[in-house]
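Every protein chain except one is present and positioned as in the full complex.
Moving on to chain A:
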Amino acid sequence: MDLTKDADAARETLRTMWTIRRFEEAVDDLFARGLMHGTMHLSIGQEAVPAGACLALREGDYITSTHRGHGHCIARGARIDAMMAELLAKETGYCRGRGGSMHIADVATGNLGANGIVAGGVPIAAGAGLAVSLRGGDEVVVSFFGDGAVNEGAWHEGVNLAAIWDLPVVFVCENNHYGMSMSVGKAFKVDRLAERAAAYGIPGVTVDGNDPQAVHDAVSDAVHRARAGRGPSLVEAVTYRWKGHSKSDKNLYRTREEIEAWREQDPIVRFERAVAATLSDADVAACRDEARDAVREAIRVANAAPDARADSLADAVYAGSEA
């Protein structure tokens, strides 16, 4: 599907990317003002990956996500008021305040969860694919992870299991150039992380991760292949994290010039240019405004919600023991 020529797809892509951008900016702001607790991993600059990838999925499909997972949740259709409520430590949050930013899941949209452990979701995605395969279903699992995950043992084990059993999994690497401060150049001997696919006998492709169309095309191909029972693929989407790794990041490992150069490649600005012939200025502005309003409303709703309660904690550990 050409996301730039189809007006509905263009609007949806743009609205998704703006919602992620505005959500992350709001979180950054709430955090800076001391109104949000804990730590946050923001995905500003990386919006094209979840937006392009999730458009290739349909109802019943699954995703696994990462510590930098707000974008995946939003692109997969999570409720941003419940996400915001979780970050604001409210009882109405996705995890009732027990998980926070790194553990948001939305089972209704097949989102099996963000994950605080790098590559933790990779073998889990293989397992979800195994469940589909055992049931004879045609659902697909997209596993999002960063460049850092590709050097974890869990990544190798999970990708290999999916490969040997031809499981319906699409491994989507968001290569944002840094595992915290460790650059891809220092952490890998290969130039392209997609080269790792060859080691598992599966297709691997590297695409421009700041172009939702490129991401969408590659992930769609991989999803079709998986749905047809032809096994997993690896898609490397090259992108860039504008903000620090988390709140402790002083950006000592990269230059201002490097960050500036990538900001010039803003996926949203690029996509707005690409859809200029399809969407009017008013359409584009409407997408932007809808995203802004939705995030404002999410903050309002979340702030009005009751705080997460500690009274049921002990009963929350085991399934089947809730009061």
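Here is the rule we go by: contacts are C-beta pairs under 8 Å (C-beta built on N, C-alpha and C of every residue); 3 or more make two chains touch, one makes a residue touch a chain; residues count from 1.
Just so it is clear, contacts and distances are computed from a predicted model.
Which of the following names does UniProt give to the chain that is not shown: "Multidrug ABC transporter permease", "Pyruvate dehydrogenase", "YeeE/YedE family protein" or "(2Fe-2S)-binding protein"?
Going by UniProt, the chain not displayed is called "Pyruvate dehydrogenase".
Any idea which of A:50, A:69 or A:129 touches the chain not displayed?
A:129
In the whole complex, not just what's shown, which of A:1, A:117, A:199 or A:304 touches the removed chain?
Per the contact definition at the top, the residue touching the missing chain is A:117.
Considering the complete complex, identify which of A:161, A:207, A:226 or A:275 is in touch with the unshown chain.
A:161
Which positions on chain A touch the chain that was left off?
Its contact residues with the unshown chain are 62, 64, 93-99, 103, 105-107, 112-113, 115-117, 120, 122-132, 134-135, 141, 153-154, 156-158, 160-161, 164, 316-320, 322.
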